[in-house]
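Data block below; observations after.
Missing here is one protein chain; the remaining ones are kept as they sit in the complex.
Chain IDs A, B and C follow the sequence of writing; residue 1 opens each chain.
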Amino acid sequence: MPKQHPIYISVIGGDRDHTTPQGLELAEEVGRRIAEAECILVNGGMGGTMERAAKGAKSAGGTTIGILSTTDRTAANPYIDFAIPTPLGFVRNVLVANASDAVIALPGKWGTTNELSFAMIAGIPVVAIEGWDAKLRDDQGRSRFTEVPHASDAAEAVAMAINLAKQRREG
Amino acid sequence: MPKQHPIYISVIGGDRDHTTPQGLELAEEVGRRIAEAECILVNGGMGGTMERAAKGAKSAGGTTIGILSTTDRTAANPYIDFAIPTPLGFVRNVLVANASDAVIALPGKWGTTNELSFAMIAGIPVVAIEGWDAKLRDDQGRSRFTEVPHASDAAEAVAMAINLAKQRREG
Amino acid sequence: MPKQHPIYISVIGGDRDHTTPQGLELAEEVGRRIAEAECILVNGGMGGTMERAAKGAKSAGGTTIGILSTTDRTAANPYIDFAIPTPLGFVRNVLVANASDAVIALPGKWGTTNELSFAMIAGIPVVAIEGWDAKLRDDQGRSRFTEVPHASDAAEAVAMAINLAKQRREG
Partner (left out) sequence: MPKQHPIYISVIGGDRDHTTPQGLELAEEVGRRIAEAECILVNGGMGGTMERAAKGAKSAGGTTIGILSTTDRTAANPYIDFAIPTPLGFVRNVLVANASDAVIALPGKWGTTNELSFAMIAGIPVVAIEGWDAKLRDDQGRSRFTEVPHASDAAEAVAMAINLAKQRREG
């Protein structure tokens, strides 16, 4: 019988300088719900969205993996169980996008757009929280990326991501 | 006296399946104008935007470099002077973005978004042609990425790109 | 107080076609001893040395991380706890080398040489088991890589690797 892997979900979003207070709250709730669903959280392991999502996951007893943009393991935030240092700098984004069965996009900017586009290219399901691209909007607050499924809150995002991941596995 | 490098400009945009007829025409004109300005054209070396931009550059006697997503050099389009095969698949996008002094974005989709976001992360100047994100618009035709400077036509895009590249070098 | 990370040790060596029966036995013992020392085992997650090292680690209740050369998580061997699929092919070797605090080299060939050289470049301590380069010897059975510390058996290799990892952390 082949090993049954748990579902891995990557949470992407801005670091401290590229997110919003609401984005950080969403990150923590998304992380917590991922853990409650017994999925594994993957992210870039550093600050901002990455730290709050991992904090949420640990608050519910989950497991967290951080794929770092540096060779220094101690750069991981304290909520990362398994920190994977890399010498790739921001090119590690491709690893965050490809490590998981589904990706949830929270407020962020170019790094988040980079990870989201890597997931879309690879055919990995992405769920964006409404407003994930707050940092990319025009002066009338309009948003785009209409091809990406959007969820209205953390609970819906995690439920959608798990469903899409399951469909893809069975695919 | 240090070697004086020419200006390198990367042209990004969809392959045959992710561009538009207008995008292909723009690609050829942008490529031609890059060569006329004695800049070197860099792109992903394959079809669609990549082929037409290289064709335009060669029509004006320019030099073209293609960084391929495959290890097979013969996958390069016939207008590429120097084809660099890689084993990185679409991760070679980061090389296309980082090889140049400025990036011009033509109509495309996720691969183009991926390259554009890599350039923005790296601080490499990007000029997008109005409508580059035609494939990413919503049902009301609205566009975003307002932080990226937009040009209204090929001539303006190449002029802006060269100016931004020069400013960055002197910076 | 900063998070205290456990010691990560990467075990490198040939897949099924590039190892030896003795190499596979060593892999299992090395994996077991890594787990007994409460270190985390990292490797490429696939077959041969990678599978037997992970099997050994799991026999002692350890934790195993596999960084795969494919985007298919189910390609991981059944002893991998956390499988990280990547789109990098053999370029993932650099991740295996850089993820750990020390590297143990078991019998292998060019892939193993590649990972070993990445570790040496990065300044990550490497311990080679005598004969790790059996597949690379000349007709008189002579070995090289004299700059790499060699251990005579699995127990010595793991002890040396842990000591070198600790020295590097304190360094």
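In this section, contacts are C-beta pairs under 8 Å (C-beta built on N, C-alpha and C of every residue); 3 or more make two chains touch, one makes a residue touch a chain.
None of the values given here were measured: they were computed from a predicted structure.
For the chain left out of this panel, the touching residue among B:9, B:34, B:65 or B:126 is B:65.
Screening B:95, B:116, B:129 or B:157 against the full complex identifies B:95 as the residue touching the chain left out.
The missing chain, though absent from the display, is touched by one residue of B:12, B:34, B:57 or B:83; that residue is B:83.
The missing chain lies against chain A, touching residues 87-91.
Annotation for chain C: contacts to the undisplayed chain at residues 90-91, 94, 110-111, 113-114, 117-118, 120-122, 133, 136-139, 142-147. For chain B, the residues touching the chain absent from view are 2-3, 5, 8, 40, 63, 65, 67, 71, 73-74, 76, 78, 80, 82-88, 94-95, 98-99, 101, 122.
We take it that only the chains that are shown with their structure count from here on.
The chain closest to the protein's centre is A, with centres computed as averages of CA atoms.
Homomeric contact chain A/chain B: same residue numbering on both sides for over half of the interface positions. Between chain A and chain B the centroid-to-centroid distance comes to 29 Å (mean Cα coordinates, whole Å). Each of the following residues of chain C touches two or more other chains: 87-88.
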